[in-house]
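Yeah, one chain of the complex is gone here, protein chain that is, but the others are all in their spots.
Showing chain A:
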Amino acid sequence: MHFVVCLKQVPDTSEVRIDPHTNTLMREGVPSIINPYDAHGLEEAIRLKDKVGGKVTIVSMGPPQAKEALKKAMSFGADRAILLSDRAFGGSDSLATAYIISTALKKIHETEPVDLVFAGKEAIDGDTAQTGPGIAQRLGFPQLTYAIRIRELTDTSVTVERKTESGRQIVQAQLPALITVEKELNDIRYATLPHMMKAAAYEPEIWTVNALSFDLTQMGLKGSPTSVSRIFAPPGRSGGEIIDGLNDPAGTAASVVQKLFQQNVIMVNPLMKGGKR
C-alpha cells in the first residue's frame, strides 16, 4: 500500500513572541520543527506500513531549509521525501498551497498510485485546517478529518474514528482517501538507529515549479486570495493573587472557597440547598 504524508516545517510557536510595539512575529532565533499534527500523521502511516507493508512518501512545501524537517521525518522510517521548493511558491495561502501539493500528488499518483494520504488537522503556525481538505477536494479523494483512531484498513476502504465537537463519529471511505489527524491518534516513536543513519545520509528530492505543469496564476501571492489585515497580540493576563497558606490552612481554604464563589467558579447545587452537606 502507498501512504503519502503531507508535512510542514513550522516555527516552534511555543517560542514565538509578538513584538508589542509593531505587532509582528519575532521569528529570529526561533527553532523550526515538524508541525506536530503532521508528525502524528507520519507515525500512523509508518505504523500501517509496518502492518500491511508498502511505502511511505513524504511531501512538503517550503523554503530550502525545510529539507531539515524532511530528513528528520525520514528518520522515523519513511521511504522517500519530496520538497516542493521554488520562489514561485512563496507567499501562497492555504488555497494556493492545496493546489500546489495536490498537483504534486497527482504526479506521484500517476507513477505510484496513492492509497492513503495523511495530513495534520492543521499547522500550528496558521491554524487554518484548510490545506488537507483542500488537497482532498482537488484530488477527488474522500476526506476524513480530525481522526483519532484508524479502526480498520482493508484493500479498498478505511474506517476512522473522528473527533467532533459533541463526541465521536465512526466513518468509512473508499480508497484512495485523505485523513487529517489529531494528536490523540498515536504516540510518536523513538526512531531506531539504523533509520537515523539512513536519514542522515538521505537527500530529499527537490521539485521546483518546472518539475510539473503548474498553472502559475494559482500559486504565490497572485494565487492567494487571503489577505492578513491585522495581527495583534492577545492582551496579557493580569497577575494572579497569592494567598499564604502556611499559617492557617483552614482559614486559607475557607477564603479560597469564598473567592471561588464570588467569581462564580463554583456554586451551591440548588438541590442541596438547606440540605445536609
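In the analysis below, contacts are C-beta pairs under 8 Å (C-beta built on N, C-alpha and C of every residue); 3 or more make two chains touch, one makes a residue touch a chain; residues count from 1.
Just so we're on the same page, contacts and distances are computed from a predicted model.
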Among "Hydroxyneurosporene synthase (CrtC)", "Electron transfer flavoprotein-ubiquinone oxidoreductase", "Lactate utilization protein B" or "Sugar ABC transporter substrate-binding protein", UniProt-listed name of the chain not shown: "Electron transfer flavoprotein-ubiquinone oxidoreductase"
Contact partner of the left-out chain, one of A:I18, A:L95, A:L175 or A:M196: A:M196
Absent-chain interface as seen on chain A, which is shown: 29, 31, 190-194, 196-197, 200-201
